[in-house]
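I have a structure I would like to understand better, so I am pasting it below and will then ask my questions one at a time.
Complex shown without one protein chain; remaining protein chains in place.
Coming up: chain A.
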């Protein structure tokens, strides 16, 4: 009796120990697997590719401009054949006799031209002569003129000049033309002299009038 109980107790203990060892082995494998999983996870996260943002510079490619249109029209080398039915239109031949044509020479027209009547242009100065005045106008300004050296170098000491002038109502002198001047180089000085001269106002019937006369001037060096 004691022996059978002892045998059963030994078997129970053996079974319990085996079960404990099996459970311990399973748990130890699980712990080891967990440790290896942590190790693998750490390495995977370390070697995982990181999300990188890549910014690329984009250059817009401009399409090339279209080619210019062809200026030349395509030439078709294929010959064009026209097929016309019939013999074509009939051409009527006319026989025209050439006649001699006589043309009379026309008479030349006679043109009668009149000779133009040229009239001398005279300026109506609307001025009186010295004879119409009450008294003779008197020169108020002194006559000062310098003979050019080209004249004095020739030994000329006296020159006689004359000019048509108009003496206005206020005594101002206006030159019409130089009527006598043997030395053309004297013309500027003569113009200057006449322009600066002043006469007493010419009077006719008590009123100032305009007078025109020829003014002779004798110049002595």
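Criterion: contacts are C-beta pairs under 8 Å (C-beta built on N, C-alpha and C of every residue); 3 or more make two chains touch, one makes a residue touch a chain; residues count from 1.
The definition used in the following text is that contacts and distances are computed from a predicted model.
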Candidate names "Branched-chain amino acid ABC transporter permease", "Dipeptidyl aminopeptidase/acylaminoacyl peptidase", "Zn-ribbon domain-containing OB-fold protein" or "Biopolymer transport protein ExbB"; UniProt protein name, chain not shown: "Biopolymer transport protein ExbB"
Touch criterion as defined above, residue of A:11, A:34, A:140 or A:160 at the omitted chain: A:34
Where the missing chain touches chain A, by residue: 20-21, 23-25, 27-29, 31-32, 34-36, 38-40, 43
